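Pasting in a structure now, in structure tokens, and then I'll have a few things to ask.
Here the complex is missing a single protein chain, while all its other protein chains stay put.
Right after this comes subunit A.
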Amino acid sequence: MPVSDLRLGEPATGSPSLSAASRAAFPGDGLAALSAARERLANAGYGGEVPRVFEAAACQVAELHGPETALALGPAASRIAIRAQPRVAALFLDTAVAMARKLDTETFARWLEVMLSLLRPAPAIVLPLLERMDMLIERLGLDMLEAWVATGMRFAANDAERRMAFFRLELPEAQRLLERHAGEDTFQSLERGLRAFHTALWGRMPPLREALPDGKGVAARRTSFAAGVIRMPASFPGHRGREAPLYRAALAHAGAHFAYGHGPFAVGQLKPMQIAVVSLIEDARVEALAMRDMPGLRRVWAPFHVVGPEGVATAPSLFARLAHALFDPDFPVRHGWIEKGVTMFRDHLDRIEDPAVSRHIGNLLGNDLGQTRVQFNARGYVVQPVYRDDNLGLWDFPDDPDQPPPPQEEMEIDSHDLRRSEAAETPGERQQEDRPPDADQPPEALSTRTVDPEAGVTVMHLPEYDPVARVERPEWVTVKEYDPAPGDPSFWHELEERHAGLLMRTEALVRMAQTGRTRRLKRQAEGESLDLDAVISAAIDYRSGRTPDHRLYEGTSPPERSIAVHLLLDMSRSTADRVGSQTVLSLERDAAAILARAMDRLGDPLAITAFASNGRDDLRTVPVKRFPDELGLLSGMALSGLTPGYSTRIGAALRLAGRSVSEVPCHRRLVLLLTDGEPSDVDVPDRDYLVADARRAVHGLSAKNIDTFCIALGSDVGDSVARIFGRTGFIRVERLESLPEKLTALYLRMSG
């Protein structure tokens, strides 16, 4: 019961007399202090509720954490009443009691501080936070709550409306960040394992995507596999702690459809109810087939069939029970319609491979149900159990553009999912939304999302370090990949013309690097030839009766080249500056090309990514060459197609390169950055922030045994490079014209 509802046995307004409970909770001087605090609140003009709730709250908090902690609530409530509203203060006091029960004394005091600290920057968010405090503390704990709140404040920066939406959890990002901070598993955190699981089970992997929220931001609740692409909800709220098994169950179910289904059913004249029932039978059919092959799948799916044998005879309840009964032969059947379904299904087990069975049984059962008074509301229907898909992939919806839109009832068929019926306003809209984007397109074409060459494809989210809050914010920077602009096909040819002499010198260097690497090893236990010195001394030992050393051989060490490099090219706006006849970017380009050729000769793996940034939502990357790519025409065109623009978010770029290089099996991994300036970005006014973040990224990579090195171009690069990479972690190239030559020489020295 909220404290505000407690009857305190006295009038509401500022009476100085205190309840018996208060007397017990505040022995001695405490009582006077409580009385004084209450008096102050009563006289401050916040209305009667605040002092009343205060007293009740103070009593309960005092019992749990002592009078001192309890009395601190008075001034806190007062500040909240002033900066926010008195009613927020009352809610705060209410919530404080609940928190006092959950938290220990020290944590509770910190919780108070956290709440008060929000009053200055954003008093408006105190209310939505308090309203959700139980859930937030439950899921996050205080430390993570603080981090999540700080993340939210930074997320919305100066946009008050967006901030409110964040803390009301109306933004999908807020939900996602909440899940991340809570350490709960989401689609993103599980995706890699899910892919492996699916590939292992079925030997193939259809495109797998996270389902995007619909136009109103309502998240998907069920898996869907329309048009050959599996889309899974970003999260399954309400299934905390068992996300991984649930995602696996859902993916295994979709996989069973792919393996044992036979293309989509034609809708024909079927009514929504029949469609739902046919889908349900088809679900049971493919699961039965899958379990015949892999009996353990029963354990994967069973935990989610939770509906009991009893229930009201509504369509959703009957459907859920039928699903359970078809899945589990031991499920007690208490309804004639379900019994009929089970019997028919059992009778058809001998030809269960045939999808027509589902259609046949589903039609009859759907008819039967249609003739009873059971109502079916396609709008509100969500497939049960939770791991099953929304059945969109099972049906071939008519998509002839010349046809008049089918009647609304039929349009409802596919909206087995609540969110869609909520979102769509008119039948026409709904049809467009629900229909597979383009049935003729192969699924892979759907996945590439390269409709607009100007638009990048989001490839990952990276964390970023906030030096002020001293937290690493997960998934803070969005990395987008842009297709390389088609550049000059004769790039390599022209490079050879431009740098003929340099290329020849580099070739010689490379030859030396290739051959001069083996070392002679003396006094080896094994080897190709005898080590004469060792033999002589052993012979002497031998003849003088001492034990000779058995290491008599010499050999050569095998060539040790095991280094992989991810080269990052800064293509921010400043690289358009001219140095002599060339721009900084074109010098970077030539240097990168010459290095790439040398590394190619040496067989050292190399990736090249050009990057710039336009705020944290858009780390713009152009993959010039990935590790497995051949160095050739395409990488040359990509290099020559780079154009300068935007800013420099170094930390994120380093993390990105670190991730890719960490996957290359090599003894030494190096991230090499070519930049002409300090980190900066449009959404960060504070330069030190990005410097600290980049420094943190360098440390992070070094902890993973990945070296970083920076080549700072130009004399006006400040000391920030030294702060990021350390004094030995960079060199300055002041005469930019010499860059192409220096880069390769530097590399050979570093890798030698």
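The criterion applied here is as follows: contacts are C-beta pairs under 8 Å (C-beta built on N, C-alpha and C of every residue); 3 or more make two chains touch, one makes a residue touch a chain; residues count from 1.
Following the convention adopted for this analysis, contacts and distances are computed from a predicted model.
*Asks:* Out of "ATPase associated with various cellular activities", "ABC transporter domain-containing protein", "Probable sugar-binding periplasmic protein" or "1-acyl-sn-glycerol-3-phosphate acyltransferase", which one is the UniProt protein name for the chain not included here?
*Replies:* So the chain that does not appear here would be "ATPase associated with various cellular activities", according to UniProt.
*Asks:* Among A:28, A:121, A:203 or A:580, choose the residue that contacts the chain missing from this document, as touch is defined above.
*Replies:* A:203
*Asks:* Among A:535, A:579 or A:631, which one is in touch with the chain left out?
*Replies:* If we include the chain that is not displayed, A:535 is the one touching it.
*Asks:* Any idea which of A:103, A:246 or A:300 touches the chain not displayed?
*Replies:* Selected residue, touching the omitted chain: A:300.
*Asks:* What residues on subunit A make contact with the chain left out of this view?
*Replies:* Counting over the whole complex, subunit A touches the hidden chain at residues 192-197, 199-205, 244, 248, 252, 294-297, 299-300, 526-530, 535, 538-539, 542, 548, 552, 555, 558, 603.
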